[in-house]
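Left out: one protein chain. Kept in place: all the others.
And then subunit A:
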Amino acid sequence: MAELGGPTYAPLTPANPTIINGLAAVDMQTGQHLPPQHQQVMSGGEHGLVSMVAATVMPPPAATPDQPSSGPTGAAPGAPALPQDAQANTVDRHTLVAVLQFLKNNGLKRTEDFLRQECNFFDIVDDEKQGLGGDTEVSSVLSAYKSEGDPAKYEDAYKALHSFIEKSLDPYKHEVAQVLYPVFVHMYLELVYNGHEEVAKNFLERLKGTQEEYYQEDIHRLSLVTNREHMSGYQIMDNFRSSQFTIRLSRDTYSHLKRFLTESGGGPVPRIIHDRLYLDVYEGVPRTKAQVMATAGAQEGEAPRQVNKAKIYYGLLKEPEIPNLAMEEEEGEEEGDKPKKKKPKKDALQKSKKNDPNAPPGNRIPLPELRDIDRMERAKAFRDTLKRVTLQKDTLPSICFYTFLNATGNITSVDISDDSSILAYGTSDSQIRVQSITPIKLRCMKSAEQLSDIDKEADDVLVRMMDERTAEPVRTLLGHAGPVYSVSMSPDRNLLLSAGEDGTIRLWSLQTWTCLVVYKGHIFPVWDVRFSPYGYYFASGGHDRTGRLWATDHHQPLRIFAGHFSDVDVVQFHPNSNYVATGSSDRSIRVWDCLNGNCVRVLTGHKDIVDALAFSPCGRFLASAGGDKRVLVWDMAHGHLIAEMASHTSTIYAIAFSRDCNILASGGMDNCVKLWDFSRVMEDNHEDDTNVANNPDVKRCNESLLLGTFPTKNTPVLAAHFTRRNVLLVAGPFDG
């Protein structure tokens, strides 16, 4: 910036010619080669000016204000590499122009005139046209600006790059093509930064059509930035300027690209690629187009290999022993043909008791201990599990759709409790309503006086403490100051969490039907909140681009998951409660470790924002879906994309796994529920166990996994949930 040069630069001190002619590093006066430190000036634009100024401050002592009169003693200001002949054509013209430019910018009129005199160079040096197409080093010296260059050249440079890529060999082509978008963006930003508004606009207009579909949204946002003043504080700008767009290239592709860059000489392209892009080079075969397309799409490119190397414990926690309760029930059940069915299920459940190498140790993160009610709950769950219907390709689940009538545009979130007895929904007028979907109604707790009367030692104290007279099917909770964007019920059905546009998360008791705590951490709208499968912890994600892990008994978050480039739209716990996955508007998914808050996986591949996440009950797979209308399935072991299911015609908001991991259900704005065959995905994945680390992934992308489509009349699907017996419950508001 000019201000760097201003204060420290005494106007009459001649510029030390050796600095400017760093290329030659020849001291003008003595003809000796200068120590190489001056050459550092070449690197990094901003530093250039500072070091140049610093170096200039120690000019030869002969420098006096009378300098110009000392004539051609070689201290001629700014005369680079100038033999006494002072012929313009022996001087590197570009350098000369650059020097003149510099002098002009810094107001060194006399020096400039003198130099011109010396060089017989009286052409007007215009700010705009520096003709520095090939002279990046000088430009980086001169400009502490982000860049300087002939604006017209940008487009040509881009086109040159484009044609180079077109002509590349097929193996390299697709990977190198990824370079186009970030180069385009940064070129545009440079043009804007340097004030070439018109050129920038034209540049954008002409070339944005050549970019991929999924970048158009970001390009549109960028197009609003036409001025340098606009640039500061604009989020997407900051993302691009501060972070580096990541591209993964194979070694061969990289050398191919490098060859082109050195051949093409200077220009903005090599500089941009060098400074602004992060080229993650891997050994191996270049990827095919399909593979490249699979992981492209995120706002900041792909995930570098290093990021996905951490080990994830994706196994399930060891279940505690469920005592006799289960046994008793079994005997009570019908005999006959039933026992045969029970056995295989029991075996399947017993298997989990063996030590899973991928399971985290039980004490990795503190988890609430098991209370008696929890044990009873688990016994109940176990019994339900025994009655579960195994779903397969030919035994599709029954689907029960809960439709909200007269609620157009009003319902913003729906959640069904784990045992499928209660349904809670949040509305855009800040109400939360809890509805019982079993004949058992919702009761309120007795008053304090009445509670002191009941027998606390009774077995059914939990029933006795609820007041029978207050049984109602629906209850309303009021308190939020804006639309409620997410509700989540605790596994023991006593607590409800809600997150709203007012930036707060509220904890409600479903026994006294009052609000217990308000968690204020996100100040901006909170888009999603979720209880952990064991209760006690909950996670939230909001507009401030962070995900947070909380515990109900701390008023501040325990962990902050920062790293996304845009809003966090959806959060989901892993079944073992050790990891949290967050999906974001920057089209990537990150998996975080609750223990230390580190990001252990970055999954790119979605082409639009991520709206729904679901972990498989076995813990190994993560399914995600969103605006790009596809469901993607990821393998947690290495972070690879293993399946892609495209059939929906609009945004998908709800996905759910069946309890035995065989079926995946999805629903969204296209008013359909679709069932996918997940068991096949799992089978195929096992065969490909060789697929480790380095290279992506065999990717499946076909409709043959689709088992069924169930359209509704006009009801988008907001929530999907498999009961413990594998009945699918879905809910949505009727758009009459």
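Throughout what follows, a contact is a pair of C-beta atoms (placed from the backbone, for glycine too) under 8 Å apart; a residue touches a chain by one contact, two chains touch by 3 or more; residues count from 1.
Note that in this section contacts and distances are computed from a predicted model.
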Protein name as given in UniProt for the chain not displayed, "Centromere protein L", "Transcription initiation factor TFIID subunit 9", "NADPH oxidase 2" or "1-aminocyclopropane-1-carboxylate synthase": "Transcription initiation factor TFIID subunit 9"
Full-complex contact with the absent chain, from A:Ala152, A:Val389 or A:Ile560: A:Ile560
Of A:Glu321, A:Glu369 or A:Asp394, the residue in touch with the unshown chain: A:Glu369
Hidden-chain contact residue, picked from the options A:Pro304, A:Gly597, A:Pro617 or A:Gly708: A:Gly597
Those residues of subunit A which, in the complete complex, touch the missing chain: 220, 229, 233, 235, 238-239, 242-243, 365-369, 371, 444-449, 467, 470, 478-479, 494-495, 507, 509, 512, 514-518, 524, 536, 543-546, 551-555, 557-563, 565, 594-598
